[in-house]
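All protein chains but one are shown at their positions in the complex.
Showing subunit A:
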Amino acid sequence: MAPHDLRRPFKRAAISDQQRRRELSLQRQAQNRRDAQHQARFLAHTILSLQNDSTEPEQELESAPQVEQQAQDFDVRQAARLRGPEARRCFAKQLMLPEWMIDVPERLNTDWYVCARPAGKRCFVVSSNGTTVSRLRNGSMLHRFPSALPNGARTNNSSRSGQSYCILDCIFHEPDQTYYVIDMVCWAGMSLYECTAEFRFFWLNSKLVETGACNDPSPYHRYRFMTILIYNCDQEGLTAAYAGPAPYVKDGLLFYNKHAHYQPGNTPLVLVWKDESCSQYVIDTDSKGQIPDQQQVVLELLDDGRLATSDDPSIIFGCLEQDFIQKTELQAGNLLRFAISEGGLCFADGKLERADLHYLGKPNRARAFADSYSKVIFQYTARHSPLRIEHLLASINSVNEEENTDMVG
């Protein structure tokens, strides 16, 4: 019976890095498994709770016919079937997508807000369960981080209520690493989907600062959040948004109809407009950052070979021949990239009649949607006869004049 070894670890960290790597891997795997489960149950929390909020007694949904299109889109059971890319797409559909302003809407100065859109990545920011996740338009994750948003970090003072979560519509602005909030969808468990833009902005401006989310980053709050200045779209407001200073790099102007609810998908009640002096990205560039000679569009291939925009209902730009489809092994649902050739776009009675398209190939796989009709047209007019700021200002003034004349009359 020899004496027992009594050496203890000396000047050494107790855990080896290999063990740490193993543990971190296990943590990642457990997290991914949880995510997959959540996705399967479609507990991505927000979505379920959203529905919960509006339809607490189950029957209400049935008794209220035609509530809102998206309430049905969120059907848990239907959505839960989806996986991977489909699920991401489904998630991506939760964002409200502005149409491009191809003509000036009526009552711009009375019914609309305007703001300078920050340049950056459009994303959904969801805070729940002590963490905050941002997802890009295509549904993929941008950041997972602690934040001062309600339930956005694991701190002792936050209420851990599972119901308390937030969904913000944001633009992540790289240069100052800030999330600029351009809309508020849910706040502390309260759904703002059914609220007017007027109320949403009021709520956003009064609530966001209270939480400390606009403070500088700290260990429990990795990124700063900021509201943006929203103006009434009158002469002054439009000028301020267009030419006034902003703490961020501008990328065009956003127009919100004051009475519109938050409606996922393309909507004509939010519009985007840009020109060279308020955006670096008026005309689309290719993957190398060059402006191609010919305008490019991305369209979705339908079962019958027709090429559609992402609008609902979609606009048809043309049709591919079956031979071509077979030869190129394309399938319905594929997104395809085309150039608009010399023939350009032809309109009759304000409707697209013919498009001279030239097939280029498939777009970047991160792409989740086809272009919208308004985008194609905006890009087309931007190259040929753009809608200028003067037109916008003029329309406001003409309304003013009309009002004036009304009063006189």
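For the reader, a short list of remarks on this structure follows.
The rule is short, and it goes like this: a residue touches a chain if its C-beta (ideal position, glycine included) is under 8 Å from a C-beta of that chain, and two chains touch if they have at least 3 such contacts; residues count from 1.
Convention: contacts and distances are computed from a predicted model.
Per its UniProt entry, the chain excluded from the display bears the name "Karyopherin (Importin) beta 1", taken from "Peptidase S26 domain-containing protein", "Karyopherin (Importin) beta 1", "AP complex subunit sigma" or "AP-2 complex subunit alpha". On the side of subunit A, the interface with the absent chain consists of residues 1, 3-4, 6-8, 10-11, 13, 16-18, 21-22, 24-26, 28-29, 32-33, 36-37, 40-41, 43, 45, 48, 52, 58, 76-77, 80-81, 83-85, 129-130, 136, 140-144, 146, 160-162, 177, 217-223, 366, using the contact rule stated above.
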